[in-house]
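The complex appears here minus one protein chain, its other protein chains still in place.
Letters A and B name the chains as they come in the text, with residue numbers starting at 1 for each one.
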Amino acid sequence: MKKYTTISDLTNIPETIQEAIQLKKNPFLHKDLGINKTLIMLFFNASLRTRLSTEKAAKNLGMDVMILNVTDAWNLEFTEGTVMNLDSSEHVKEAAQVISQYADIIALRAFPSLKSKEKDNSEWILNSFLKHATVPVVNMESATMHPLQALADAITIEELKRKQKPKVVLSWAPHPKALPQAVANSFVEMMQQLDVDLSITHPKGYELNSEITKKTPVYHDQKAALENADFVYAKNWSSYESYGEVLLQDSNWMLTKDKVKNTKFMHCLPVRRNVVVEDAVLDSENSVVIQQAENRVYSAQVVLKKILEKL
Amino acid sequence: MKKYTTISDLTNIPETIQEAIQLKKNPFLHKDLGINKTLIMLFFNASLRTRLSTEKAAKNLGMDVMILNVTDAWNLEFTEGTVMNLDSSEHVKEAAQVISQYADIIALRAFPSLKSKEKDNSEWILNSFLKHATVPVVNMESATMHPLQALADAITIEELKRKQKPKVVLSWAPHPKALPQAVANSFVEMMQQLDVDLSITHPKGYELNSEITKKTPVYHDQKAALENADFVYAKNWSSYESYGEVLLQDSNWMLTKDKVKNTKFMHCLPVRRNVVVEDAVLDSENSVVIQQAENRVYSAQVVLKKILEKL
Partner (left out) sequence: MKKYTTISDLTNIPETIQEAIQLKKNPFLHKDLGINKTLIMLFFNASLRTRLSTEKAAKNLGMDVMILNVTDAWNLEFTEGTVMNLDSSEHVKEAAQVISQYADIIALRAFPSLKSKEKDNSEWILNSFLKHATVPVVNMESATMHPLQALADAITIEELKRKQKPKVVLSWAPHPKALPQAVANSFVEMMQQLDVDLSITHPKGYELNSEITKKTPVYHDQKAALENADFVYAKNWSSYESYGEVLLQDSNWMLTKDKVKNTKFMHCLPVRRNVVVEDAVLDSENSVVIQQAENRVYSAQVVLKKILEKL
């Protein structure tokens, strides 16, 4: 694999999922693979799970890891041709080329503005690094995608499914702040590739990018949508149509025990308890959020392994 | 050992001290013990010595170390049942369980509020992690305890004592800011377990928690208390009775050469020169503060070693 910035970089998803499950059984088996190889993790935004699980994955493979909170250094410039006499001290052209010389793989987290749909859809930070970096790039959540999370989610469903083609529902949930669509987008794209019965439920006005949802059925009646679901994936996102807006915070859309019943409950975390989902769900045996988080290690590890094998 | 959050987790203190002194002679002897084991260090508060000495200790044992300044990520929620629609993005229930999946041992620094005695005595952060983490927890200074420091202090006294039962005096000292009682508490608890003649001296109003001091004698005449002492441990703490208050900053309580004389001078550092203690003491041969700091490595290393041996 030459990079992992979008789900379509995976050539064989079912095989990748099986390989991740094997890595989980024996995480240190390939520790020679990363010897003398360095992963540089660049954060433009805060992180807990992604930071720790990706670092762990790299070290499981024997890699050295160097971490830089880019904002601790200085502002990068992304526009071509700018006269840089304001706040930006370095252009991504230099930064990406320079960092490539210290790294064998660069992993990058850069959230959207949620102010300009066009700018966010252009994936200006991720694509600038892709353009100028001379080593493989891994997406640790960009403006519109979170493919490492989606792979961890797919691993979790594979581990837990009890029928060949489980019913999987992505449900919007309330949240006080405007959040990206990235997790929802990548989850939908991943599920569309797998043998699952996928549907989406959200209030009107919260339609995701139709180029991503394509023919996936969408329901506005959450309760009906959840009937007989094997997995429900709860997630808030801000409006794509009224870009970046919080249209409502209706607690009726909170995932509650009476709605979730015996469905496996998924969330990428961090999750706001009793806003997105009530305690009774998260604290029940049906919650698999901790297992999802555990699988973030093996999602990252299988990706890094496939990249290392092609270096 | 299953955890090290309080001194009472040590089953055999003299043996532990001797083992630490042996580790100091040959720090890398057990480098195989930590292979493929990860220490995650979580900081809710700033650190210099604790951060570097604990990381060094873990690496001496061959462990991988991952460090997270929790405040760089987001606020954690510690209260049960809260509707999390305000500043906290993640509940400690999830955070502790998730981090446990990336770590073999979690080390934690979380200072007190110094506003609510009840809250601080509940050790809400430390105990929340203890409750929800599924791997051993090490206390890198909590609201009311600093057991790694106390163990380093005990190692230092063992190395330097010239008589079987040395006279050890804990002396309050002035400081411009309100500081925790944690170091003083753990020092007292540790000394009570050892064969030393322990006493405490402080101005009225600075009584420590009587459940900790128990029958340890307390004197309000600092000069008299220091007579013929083998070791004086200087430390400021804010009032426990008038909780968190700075009652006085009387420079008469500063440790000076005429009071310290040939007594070994101890302090956990950082120390404010010419406020807590005058230059003439710190710069004399009687100051053992640097040796104490050195022993922080072996205090942490013996604890991590004992935990690794039981994993």
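Note that contacts are C-beta pairs under 8 Å (C-beta built on N, C-alpha and C of every residue); 3 or more make two chains touch, one makes a residue touch a chain.
If you're wondering where the values come from, they're calculated on a predicted model, not measured in any experiment.
Only one of B:E19, B:D197, B:E245 or B:E294 touches the chain withheld from this view, namely B:E294. Summary of contacts with the chain left out: across A:D9, A:D64, A:E241 or A:D279, the touching residue is A:D64. Interface note for the absent chain: among B:K59, B:K119 or B:K257, the touching residue is B:K59. Mapped onto chain A, contacts with the missing chain fall at residues 36, 38, 40, 64, 66, 68, 70, 72-74, 77, 80-86, 88-91, 93-95, 97-99, 101-102. Take chain B: the residues that touch the chain left off the picture are 27-28, 31, 46-49, 51-53, 55-56, 59, 69, 176, 249, 269-275, 279, 282-283, 289-290, 293-294, 297.
Everything below uses one rule, namely that only the chains that are shown with their structure count from here on.
Taking the mean of the C-alpha atoms as each chain's centre, chain A and chain B sit 39 Å apart.
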